[in-house]
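For this view, one protein chain was removed and the others were kept in their places.
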Amino acid sequence: MMDEAAKIAEREHRDHTGSKMGMWFFLITELFFFVGPFLLYAVYRYRYATEFRKASSVLNLPLAAINTVVLLTSSLTMTLSISSVKRGSKRMAAIFLAITAILGVIFMSNKYVEWHEKISHGIYPGSQDLLMIGRGEALFYSLYFFMTGLHGLHVAGGIVLIVVMMVLVIKEEVHQDDVVKLENSGLYWHLVDIIWIYLFPLFYLIS
Amino acid sequence: MNHSEDMKTHGLTYVVVWAVLVVLLLFNMAAGKFFTGLAGLAINISIASLQAVLALSFFMQLKDEKGLLRIIVPLAVVIIMILMGLVFSDVGYR
Partner (left out) sequence: MDIVRIDSFYDNPGGHGGIRSWLFSTDHKRIGILYLISVLPLFALGVIFGFLMRLELITRGTTIMAAQTYNSLFTFHGVIMLFLFIIPVIPGVFGNFFLPILIGARDMSFPRLNLLSWWVYMAGAFLAILALLTGNGPPDTGWTFYAPYSLRTGTNVSLAVFAVFVLGLSSVLTGINFVTTVHRLRAPGMTWHRIPLFVWTLYATAWVQIFATPIIGVTFLLVIAERLFGIGVFDPAKGGDPILYQHLFWIYSHPAVYIMVLPGLGVISEIIPVFARRTVFGYKAIAYSSLGIAGVGTLVWGHHMFVSGYSYYAGTLFSFFTFLVAIPSAIKVLNWVGSLYKGSIIIDTPFLYALSVIFQFSIGGLTGLMLGALTINVFLHDTYFVVGHFHYIKFGTAGFAFFGGLHYWFPKMFGKMYNKRFANYAWLVLVVGFNTLYFPMFLLGLEGMPRRYYDYLPQFTGLQIISIVGSWILVTGLIMMFGNLIYAFFRGEKAEANPWGGATLEWQITSPPPRENFEKTPLIEYGPYDYRRSRS
(Lines give C-alpha, C1' and ligand atoms only; values in the text may rest on other atoms or scores of the structure.)
Protein backbone atom coordinates (compact mmCIF):
# COMPACT_ATOMS: atom_id res chain seq x y z
CA MET A 1 0.00 0.00 0.00
CA MET A 2 1.56 3.25 -1.14
CA ASP A 3 1.96 5.82 1.59
CA GLU A 4 1.27 9.51 1.22
CA ALA A 5 4.91 10.49 0.84
CA ALA A 6 5.46 8.14 -2.06
CA LYS A 7 2.23 9.31 -3.68
CA ILE A 8 3.31 12.92 -3.44
CA ALA A 9 6.74 12.07 -4.75
CA GLU A 10 5.19 10.38 -7.74
CA ARG A 11 2.92 13.29 -8.46
CA GLU A 12 5.69 15.86 -8.07
CA HIS A 13 8.10 13.88 -10.19
CA ARG A 14 8.29 15.59 -13.48
CA ASP A 15 8.87 13.27 -16.34
CA HIS A 16 11.66 15.19 -18.06
CA THR A 17 12.16 12.55 -20.70
CA GLY A 18 8.44 12.49 -21.42
CA SER A 19 8.38 16.25 -21.67
CA LYS A 20 11.24 16.18 -24.12
CA MET A 21 9.57 13.44 -26.15
CA GLY A 22 6.38 15.48 -26.37
CA MET A 23 8.37 18.43 -27.67
CA TRP A 24 10.10 16.31 -30.31
CA PHE A 25 6.73 14.99 -31.49
CA PHE A 26 5.53 18.56 -31.77
CA LEU A 27 8.63 19.41 -33.82
CA ILE A 28 7.82 16.54 -36.14
CA THR A 29 4.40 18.09 -36.73
CA GLU A 30 6.10 21.39 -37.53
CA LEU A 31 8.40 19.59 -39.95
CA PHE A 32 5.49 17.99 -41.76
CA PHE A 33 3.69 21.29 -41.71
CA PHE A 34 6.46 22.74 -43.90
CA VAL A 35 6.67 19.63 -46.04
CA GLY A 36 3.51 20.67 -47.90
CA PRO A 37 4.94 23.90 -49.34
CA PHE A 38 8.36 22.27 -49.87
CA LEU A 39 6.63 19.66 -51.97
CA LEU A 40 4.92 22.34 -54.02
CA TYR A 41 8.27 24.08 -54.43
CA ALA A 42 9.88 20.85 -55.66
CA VAL A 43 7.19 20.26 -58.25
CA TYR A 44 7.12 23.80 -59.56
CA ARG A 45 10.88 24.13 -59.67
CA TYR A 46 10.95 20.90 -61.65
CA ARG A 47 8.43 22.32 -64.07
CA TYR A 48 9.60 25.91 -64.29
CA ALA A 49 13.35 25.57 -63.77
CA THR A 50 14.36 28.55 -65.93
CA GLU A 51 11.69 30.88 -64.56
CA PHE A 52 12.66 30.00 -61.01
CA ARG A 53 16.26 30.87 -61.74
CA LYS A 54 15.25 34.18 -63.27
CA ALA A 55 12.94 35.07 -60.41
CA SER A 56 15.51 34.13 -57.81
CA SER A 57 18.08 36.52 -59.21
CA VAL A 58 15.89 39.44 -58.20
CA LEU A 59 16.04 38.50 -54.51
CA ASN A 60 18.43 40.17 -52.12
CA LEU A 61 21.10 37.50 -51.65
CA PRO A 62 23.52 39.43 -49.40
CA LEU A 63 20.78 40.35 -46.94
CA ALA A 64 19.53 36.79 -46.84
CA ALA A 65 23.05 35.45 -46.33
CA ILE A 66 23.49 37.82 -43.41
CA ASN A 67 20.16 36.65 -42.06
CA THR A 68 21.35 33.06 -42.27
CA VAL A 69 24.42 33.86 -40.22
CA VAL A 70 22.21 35.75 -37.77
CA LEU A 71 20.00 32.73 -37.28
CA LEU A 72 22.90 30.27 -37.02
CA THR A 73 24.47 32.50 -34.37
CA SER A 74 21.20 32.71 -32.48
CA SER A 75 21.16 28.91 -32.35
CA LEU A 76 24.62 29.02 -30.85
CA THR A 77 23.66 31.55 -28.21
CA MET A 78 20.51 29.57 -27.39
CA THR A 79 22.58 26.44 -26.83
CA LEU A 80 25.07 28.37 -24.74
CA SER A 81 22.28 29.73 -22.56
CA ILE A 82 21.21 26.17 -21.78
CA SER A 83 24.78 25.21 -20.94
CA SER A 84 24.95 28.22 -18.66
CA VAL A 85 21.86 27.19 -16.75
CA LYS A 86 23.23 23.69 -16.35
CA ARG A 87 26.40 25.20 -15.00
CA GLY A 88 24.39 27.27 -12.53
CA SER A 89 25.30 30.56 -14.16
CA LYS A 90 22.00 32.44 -14.19
CA ARG A 91 23.48 35.72 -15.41
CA MET A 92 25.20 34.27 -18.47
CA ALA A 93 22.08 32.29 -19.31
CA ALA A 94 19.92 35.39 -19.30
CA ILE A 95 22.47 37.30 -21.35
CA PHE A 96 22.67 34.57 -23.97
CA LEU A 97 18.89 34.43 -24.14
CA ALA A 98 18.71 38.19 -24.59
CA ILE A 99 21.21 37.98 -27.44
CA THR A 100 19.22 35.17 -29.02
CA ALA A 101 16.06 37.25 -28.89
CA ILE A 102 17.83 40.29 -30.31
CA LEU A 103 19.25 38.23 -33.15
CA GLY A 104 15.73 37.00 -33.83
CA VAL A 105 14.51 40.58 -34.00
CA ILE A 106 17.35 41.45 -36.37
CA PHE A 107 16.29 38.55 -38.58
CA MET A 108 12.73 39.81 -38.65
CA SER A 109 13.82 43.38 -39.44
CA ASN A 110 15.97 42.22 -42.32
CA LYS A 111 13.05 40.19 -43.54
CA TYR A 112 10.86 43.27 -43.34
CA VAL A 113 13.37 45.24 -45.40
CA GLU A 114 13.50 42.47 -47.97
CA TRP A 115 9.76 42.17 -48.26
CA HIS A 116 9.32 45.90 -48.39
CA GLU A 117 11.79 46.05 -51.26
CA LYS A 118 9.83 43.50 -53.21
CA ILE A 119 6.41 44.86 -52.46
CA SER A 120 7.36 48.41 -53.38
CA HIS A 121 8.50 47.06 -56.74
CA GLY A 122 5.13 45.53 -57.31
CA ILE A 123 6.14 42.00 -56.48
CA TYR A 124 3.59 40.55 -54.13
CA PRO A 125 0.87 37.91 -54.37
CA GLY A 126 -2.08 39.17 -56.36
CA SER A 127 -0.31 42.22 -57.72
CA GLN A 128 -0.84 43.50 -61.26
CA ASP A 129 2.85 43.10 -62.13
CA LEU A 130 2.77 39.47 -61.12
CA LEU A 131 -0.03 38.84 -63.55
CA MET A 132 2.10 40.25 -66.37
CA ILE A 133 5.18 38.15 -65.89
CA GLY A 134 5.43 34.45 -66.59
CA ARG A 135 3.54 31.93 -64.51
CA GLY A 136 6.68 30.20 -63.37
CA GLU A 137 8.03 33.41 -61.93
CA ALA A 138 4.71 34.27 -60.32
CA LEU A 139 4.67 30.86 -58.68
CA PHE A 140 8.19 31.41 -57.38
CA TYR A 141 7.14 34.61 -55.70
CA SER A 142 3.94 33.06 -54.35
CA LEU A 143 5.94 30.31 -52.72
CA TYR A 144 8.58 32.78 -51.58
CA PHE A 145 6.11 34.97 -49.73
CA PHE A 146 4.12 32.07 -48.34
CA MET A 147 7.09 30.08 -47.09
CA THR A 148 9.21 32.91 -45.75
CA GLY A 149 6.06 34.39 -44.26
CA LEU A 150 5.14 31.17 -42.53
CA HIS A 151 8.73 30.82 -41.35
CA GLY A 152 8.69 34.41 -40.12
CA LEU A 153 5.58 33.75 -38.06
CA HIS A 154 7.41 30.88 -36.43
CA VAL A 155 10.42 33.11 -35.73
CA ALA A 156 8.15 35.69 -34.14
CA GLY A 157 6.59 33.02 -31.94
CA GLY A 158 10.04 31.82 -31.05
CA ILE A 159 11.14 35.28 -29.96
CA VAL A 160 8.18 35.51 -27.61
CA LEU A 161 9.04 32.09 -26.25
CA ILE A 162 12.66 33.12 -25.67
CA VAL A 163 11.64 36.26 -23.79
CA VAL A 164 9.34 34.18 -21.60
CA MET A 165 12.21 31.78 -20.92
CA MET A 166 14.46 34.68 -20.04
CA VAL A 167 11.95 35.80 -17.41
CA LEU A 168 11.71 32.27 -16.02
CA VAL A 169 15.49 31.99 -15.83
CA ILE A 170 15.73 35.28 -13.98
CA LYS A 171 12.97 34.24 -11.58
CA GLU A 172 14.83 30.94 -11.15
CA GLU A 173 11.82 28.88 -12.16
CA VAL A 174 14.19 27.43 -14.70
CA HIS A 175 17.35 26.31 -12.94
CA GLN A 176 20.07 23.72 -12.79
CA ASP A 177 17.76 20.92 -11.67
CA ASP A 178 14.83 21.75 -13.92
CA VAL A 179 15.98 22.97 -17.29
CA VAL A 180 13.50 21.05 -19.44
CA LYS A 181 11.35 24.03 -20.45
CA LEU A 182 14.42 25.88 -21.69
CA GLU A 183 15.76 22.84 -23.53
CA ASN A 184 12.40 22.36 -25.21
CA SER A 185 12.35 26.02 -26.23
CA GLY A 186 15.83 25.51 -27.62
CA LEU A 187 14.64 22.54 -29.66
CA TYR A 188 11.91 24.68 -31.17
CA TRP A 189 14.31 27.48 -31.97
CA HIS A 190 16.80 25.14 -33.63
CA LEU A 191 14.08 23.67 -35.79
CA VAL A 192 13.12 27.14 -36.98
CA ASP A 193 16.79 27.63 -37.83
CA ILE A 194 16.95 24.32 -39.71
CA ILE A 195 13.94 25.24 -41.81
CA TRP A 196 15.68 28.44 -42.82
CA ILE A 197 18.83 26.43 -43.62
CA TYR A 198 16.77 24.78 -46.35
CA LEU A 199 14.79 27.85 -47.42
CA PHE A 200 17.92 29.87 -48.03
CA PRO A 201 19.54 27.83 -50.81
CA LEU A 202 16.19 26.95 -52.36
CA PHE A 203 15.15 30.55 -52.82
CA TYR A 204 18.41 32.46 -53.03
CA LEU A 205 21.05 30.17 -54.48
CA ILE A 206 19.52 29.15 -57.76
CA SER A 207 22.31 30.56 -59.85
CA MET B 1 32.09 16.02 -10.79
CA ASN B 2 33.56 19.16 -12.24
CA HIS B 3 30.66 20.70 -14.12
CA SER B 4 32.67 23.70 -15.20
CA GLU B 5 35.27 21.73 -17.09
CA ASP B 6 32.66 19.61 -18.87
CA MET B 7 30.66 22.66 -19.77
CA LYS B 8 33.67 24.57 -21.03
CA THR B 9 34.54 21.77 -23.38
CA HIS B 10 30.94 21.56 -24.38
CA GLY B 11 30.74 25.29 -24.90
CA LEU B 12 33.76 25.16 -27.18
CA THR B 13 32.27 22.28 -29.12
CA TYR B 14 29.22 24.39 -29.84
CA VAL B 15 31.31 27.30 -31.08
CA VAL B 16 33.21 24.94 -33.38
CA VAL B 17 29.96 23.56 -34.73
CA TRP B 18 28.76 27.09 -35.34
CA ALA B 19 31.94 27.92 -37.23
CA VAL B 20 31.55 24.83 -39.38
CA LEU B 21 27.96 25.81 -40.12
CA VAL B 22 29.05 29.25 -41.29
CA VAL B 23 31.80 27.77 -43.45
CA LEU B 24 29.30 25.37 -44.98
CA LEU B 25 27.09 28.33 -45.71
CA LEU B 26 29.90 29.97 -47.64
CA PHE B 27 30.52 26.72 -49.54
CA ASN B 28 26.85 26.58 -50.38
CA MET B 29 26.88 30.09 -51.74
CA ALA B 30 29.97 29.34 -53.79
CA ALA B 31 28.48 26.12 -55.10
CA GLY B 32 25.41 28.06 -56.09
CA LYS B 33 27.55 30.19 -58.34
CA PHE B 34 29.44 27.38 -60.01
CA PHE B 35 26.89 24.64 -60.42
CA THR B 36 23.59 24.96 -62.20
CA GLY B 37 20.53 22.86 -62.78
CA LEU B 38 20.16 19.50 -61.11
CA ALA B 39 23.78 19.31 -59.95
CA GLY B 40 23.50 22.69 -58.28
CA LEU B 41 20.29 21.69 -56.54
CA ALA B 42 21.78 18.41 -55.36
CA ILE B 43 24.82 20.13 -53.92
CA ASN B 44 22.74 22.82 -52.25
CA ILE B 45 20.45 20.29 -50.63
CA SER B 46 23.38 18.11 -49.57
CA ILE B 47 25.19 20.96 -47.89
CA ALA B 48 21.98 22.16 -46.26
CA SER B 49 21.37 18.63 -45.02
CA LEU B 50 24.85 18.47 -43.60
CA GLN B 51 24.17 21.70 -41.74
CA ALA B 52 20.87 20.29 -40.52
CA VAL B 53 22.52 17.11 -39.28
CA LEU B 54 25.09 19.14 -37.37
CA ALA B 55 22.41 21.29 -35.80
CA LEU B 56 20.33 18.23 -34.91
CA SER B 57 23.23 16.23 -33.52
CA PHE B 58 24.95 18.92 -31.50
CA PHE B 59 22.62 21.83 -30.81
CA MET B 60 19.58 19.60 -30.43
CA GLN B 61 21.67 16.88 -28.79
CA LEU B 62 20.35 14.03 -30.86
CA LYS B 63 23.75 12.37 -30.76
CA ASP B 64 23.20 11.79 -27.05
CA GLU B 65 19.71 10.42 -27.39
CA LYS B 66 18.77 6.78 -27.54
CA GLY B 67 15.70 4.80 -28.52
CA LEU B 68 12.72 6.38 -30.20
CA LEU B 69 14.06 9.93 -30.34
CA ARG B 70 17.18 8.80 -32.10
CA ILE B 71 15.27 7.28 -35.00
CA ILE B 72 12.36 9.62 -35.29
CA VAL B 73 14.07 12.25 -37.43
CA PRO B 74 15.56 9.73 -39.88
CA LEU B 75 12.15 8.05 -39.97
CA ALA B 76 10.48 11.36 -40.78
CA VAL B 77 13.01 11.99 -43.53
CA VAL B 78 12.33 8.58 -45.06
CA ILE B 79 8.59 9.23 -45.01
CA ILE B 80 9.09 12.63 -46.62
CA MET B 81 11.23 11.11 -49.36
CA ILE B 82 8.59 8.48 -50.03
CA LEU B 83 5.88 11.13 -50.22
CA MET B 84 7.94 13.19 -52.65
CA GLY B 85 8.77 10.10 -54.64
CA LEU B 86 5.15 9.12 -55.02
CA VAL B 87 4.15 12.66 -56.01
CA PHE B 88 6.94 12.73 -58.58
CA SER B 89 5.80 9.37 -59.95
CA ASP B 90 2.88 11.49 -61.07
CA VAL B 91 4.41 14.88 -61.82
CA GLY B 92 7.42 13.45 -63.61
CA TYR B 93 5.33 11.53 -66.10
CA ARG B 94 2.65 13.84 -67.36
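Letters A and B mark the chains as written, and numbering starts fresh at 1 in each.
Assume contacts are C-beta pairs under 8 Å (C-beta built on N, C-alpha and C of every residue); 3 or more make two chains touch, one makes a residue touch a chain.
A quick note: this is a predicted structure, and the numbers were derived from the prediction, not measured.
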Residue positions on subunit A contacting the omitted chain are 1-2, 10-11, 15, 17-18, 21-22, 25-26, 28-37, 39-40, 43-44, 48, 125-126, 134-136, 138-139, 142-143, 145-146, 150
Contact residues on subunit B toward the hidden chain run 68, 76, 79, 82-83, 86-87, 89-94
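Keep this in mind: only the chains that are shown with their structure count from here on.
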The subunit B residues in contact with subunit A across the complex are 3-4, 7, 10-11, 14-15, 17-18, 21-22, 25, 28-29, 31-37, 40-41, 44-45, 47-48, 51-52, 55-56, 58-60, 68-69, 72-73, 76, 80, 83-84, 87-88, 91-92
In the complex of these two chains, what residues of subunit A are touching subunit B? 20-21, 24-25, 28, 31-32, 35, 39, 42-43, 45-47, 49, 53, 61, 65, 68-69, 72-73, 75-76, 78-80, 83, 86-88, 186-187, 190-191, 193-194, 197-198, 200-202, 204-207
